[in-house]
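With one protein chain withheld, the remaining protein chains of the complex are depicted in position.
Chains: A, B and C, in written order; residue numbering restarts at 1 for each.
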Amino acid sequence: MSIYAKLAYTLLGLFIVLNWGMLMSATFRKIVARVAGRHGIPFYQPWIDLIKNAGVRTTLSHGFMFYLGPVFRFTGAVGMFLFMPALFGSDMWSNFSFQGDLILLLYFQSFGMLGMAIGAGDGGHPHSTIGISRGLAQHAAIELPMILGVISLAIQYHTLSLNEIIAAQQGGFQHWTIFTNPIAGITLLLAALGAMGHSPFNLVKAPNEIPIGPPTEYHGTYLGVLMSSGAILHVIEAALFMNLLFGGATNWLEYIVKTFLIYFYSVFVGVVFPRFKIEQSVVWFFKIPLALGILAILIYSF
Amino acid sequence: MKEILDRIQSKYNLQDTSFRTDTMAFTTVSKELAIDMVTYMRDYEGFKHFVMMSCVDWIEDNKLQLLYLLNNPTKKCDIGIKVFIERENPSMQSAHHLWKQLWTYQRELKEAFGIDFPGSPRVDENFVLEGWTEKPHMLRDFDTNKYAEETYFPREGRSTNDPATYMRAKLYPNQPVTAKKNKDHE
Amino acid sequence: MSKFFEFKPDRSKYPAMGADGKLDIDLSSQKYTKLWLGPNHPGVTGNMAVELTLAGDEIVEAKTHVGYLHRGFEKLIERRLYVQGFPTSIRMCVAEPDTNEYLIARSTEVLSGYDKDVPEMAQWLRMLSLEMARLQGLLRGVPGQAGTFSLGIGVQWGVYLRDLILDRFEELTGARVYHMYIIPGGVRGLLPDGFKKRMEDNLRDIDDFIVRIRQLMFNNAIFNKRAKGIGVIPKEWVEQYGIVGTNARASGVKRDIRKDYPYLHYDQLDFDPPTATDGDIYARSWVRWQELIQTVDLIRQIMAKMPEKGDIRAQMPNVLHWKIPKGETYTRLESGRGEYGMYYVTDGSDKPRRVNLRGPSYTHAIALLEKMLVNTNIADVHATMVSLQTCPPEIER
Partner (left out) sequence: MSELDINDKVNEMLHKSEHNAAAAECFEKTFVRPEDEEREVIAPDGSIIKVNPIYDYFSGKKPTEEKPCGGVVEKFLNWARAESIWVLGFGTGCGSIEIPPLMTPRFDAFRFGVQMRPTPRQSNAFIISGYLSVKTLKRVIRSYEQMPSPKYILALGSCTINGGMYYDSYSTINRLDKYLPVDVYIAGCMPRPEALLAGFMKLKELIKAGKAEKANEYARNFDEYKANQKKIIKDWNMPDYNW
């Protein structure tokens, strides 16, 4: 397949993922509303919000880096999509995945957060800076068990290629990593709670402490970019854990169902738990997930 | 309640003692002895709960009346200690060392009545108003209606009626106004 | 093991105490951040502001700013007839307006000598209305504490049930929020037909809600973690700061105006105010949760004990020419937030000389809050404020 065709398919996949992410965030808010006993927003609300944000007339800047915050965030989201195989075994939908793409993915996961830190810091609002310092502290805490879990999988499958990890899990659900390597699986699922950023780990945007944190100053088109990269990230984070633990997907239906379930596992936890404080959140990741992560490595090392 | 007041009657030279109920009394004490008496009531008579501090403007007598309302949580009785101070350049000894919330009341009274409490923390800061240039707003001779009409923009068409005549006209339109007129609402 | 993981912030870098006892905070040194929480901040209770000085996200100094809701009620009432001042004054605190109605009505009755004339039926209806007001306040306040930790579902359920109580208020008084039901001399109307049955239905819903909120809040590990040991009011502060109501009861001081200075017919009801000893946010929300149970019980008791029929209003003079002889009084009641009182002075004319409201938040939200916030985390500000039941309109009137 020529590189142009591949690019076209990748962009089409990005479009699918973007829309699926928006639908998923609408569904998320719908579910929260239903738990509360409300009717909730219409399912098409995120698209309208996006158009509305594009139609905002006033645009102002706080400096050059202020522009780059949303751009970096979006790059992080798109980069994660580009280098992760969307569907396994499909030449068209394998995107630009390559040997050792797992390392790059983990890097891209931090990339958006770092970009946001620079941009939001330029916004100059104290809420942004407090939110960013919380976000980076928590991100470091999440990253540790996550990388330990990933290393455990790398030791188990003797590879750092996501494609080969998925390939090793084919042939029925009993081959999924969550069953073959449950300790690493649980570590990664606990880290997933933090990576998804829902309550109890939503302290970056904590609406009644530091109202919505880093994006406080972002409006209009900037916010639209942030919203769409958020939607992509929702799907991509879920897809990463799907590929690592649940055998990947071989068609779009499977992709949608599996990402949905993984995403909503974090949503349902979030609905019934309040928010941690930053020191509690960091300590939480340093306890059970970290211990499990080390155990997962030790088991496969010997 | 009565026996407490009898006991301290001569000590503080109390005047105009009146009982609202058996457990609530209001009494007047001179400006010099007031804080002394409040301290005494707190330390020796068990009036440990500070209920409120207030001020009334008796413009006719050219006096401001401060009130310290104390409550005894064990005997369940209240005493209101009233102090009359001059209306010009009013000033009063600060009592912020007795209860930790008392400076708030003093700060409010400074703004609302212009009473100075030397030494009270943050007494000169704004409390509820910002950039207020008129005279203290709770004094009787500050006319809020006049101020509002001059400062803000009243909407055209808003009318004010005297309630008595308006109600009479609405309820009994055909009845002529009789001789029994009210003197206050003319 | 868990002690090992606990972060102990290094407070040595925090401001030194100067010779005059004030903190030495040099904002230009760039070590501190000035942060205003409010008035435009979703986490602040109502329209008020807390000015924080932060070192990192630890608070080194807090100042409360009020006055954003100042309307000058006390001035306005001085230039209105007694009856005209009535609808004005009940807007002094929006969270439980009925308490203002009772205070004004009771003060004028006492000063004009009509307090013995208020009929039996009116007394019971006043009690019912006051307890319903407390119930609607608690339905917002109890889950509101979980809402401060971003557990918003309880708030949604609670506000829905509060709406049902407001419906009953609408039946009883014709208005949703500002009822003007308790008037000098009695109340404005009898119970409508079938009111007790519909009320009982709502109370049964609320019983169900009480159980659910217990599971949601007090059985929740993270709620316990965030609420325990935060915002502690030691017992000795209760005298020093004049703390009242549930905040005092959560610190182990049993203070309830309904028990200590019984008004209306509270001495005929069977209840015991709940207390706790810890004095932290958890204790305060626990006391408030038990008060929710108790209020539901009290409404049931009132509906069972109240007479079926009777006069609801005493014969009062013509309100347009009503003059009250010179006098002064202090009237108090137990609102959902604590002792709520009014100092009322008359001078023999047809308008009051001075009306001064004593709201519990006056001490809780300024002197106490400023003291409690120091050395806490910025994440706890909202929770502390809500747990003190701060209500700004009663501070600034």
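Note that in this section contacts are C-beta pairs under 8 Å (C-beta built on N, C-alpha and C of every residue); 3 or more make two chains touch, one makes a residue touch a chain.
Just so it is clear, the model here is predicted, and its values are computed rather than measured.
If you put the hidden chain back, the residue from C:K75, C:R255 or C:H382 that touches it is C:K75. Touch with the chain omitted from the figure is made, among C:V155, C:I213 or C:V345, by C:V155. Of A:G112, A:P211 or A:G230, it is A:P211 that touches the chain left out of the display. Interface note: of A:I51, A:I103 or A:L261, the residue touching the hidden chain in the full complex is A:I51. Although one chain is not shown, part of chain C still touches it, namely residues 27-30, 34, 39-42, 46-47, 67-72, 75-76, 79, 87-88, 91, 94-95, 140, 155-157, 159-160, 162-163, 166, 176-178, 393.
Residue-level contact of chain A with the missing chain is found at 33, 36-42, 45, 48-49, 51-52, 54-61, 63-64, 67, 207, 211-212, 215-220, 223. One chain of the complex is left out; on chain B, the residues touching it are 128-134, 137, 142, 144-145, 147-149, 151-155, 158.
Operating definition for what follows: only the chains that are shown with their structure count from here on.
Taken pairwise by the contact criterion, the protein chains link up end to end in a single open path, with no chain closing the loop.
One simple way to say how far apart two chains are is to compare their mean CA positions; for chain A and chain C this gives 43 Å. A straight line joining the Cα centres of chain B and chain C is 23 Å long. In terms of their C-alpha centroids, the spacing between chain A and chain B amounts to 61 Å. Residue positions of chain B touching 2 or more other chains: none. None of the residues of chain A touches two or more other chains. Remark: chain C residues 66-67, 70, 72, 74-76, 78-79, 81, 84, 110, 239-242, 255, 260-261, 320-321, 327-330, 332, 339, 341, 343, 345, 350, 353-354, 356, 358, 362-363, 366-368, 371, 396 touch chain B in the complex. Chain C contributes residues 5-7, 33-35, 41-43, 54, 57, 146-153, 156-157, 160, 216, 220, 222-223, 225-226, 377-382 to its touches with chain A in the complex. Those residues of chain A whose C-beta lies close enough to touch chain C in the complex are 32, 35-38, 126-127, 129-130, 133-134, 199-200, 202-203, 206-211, 271-280, 283, 286-287.
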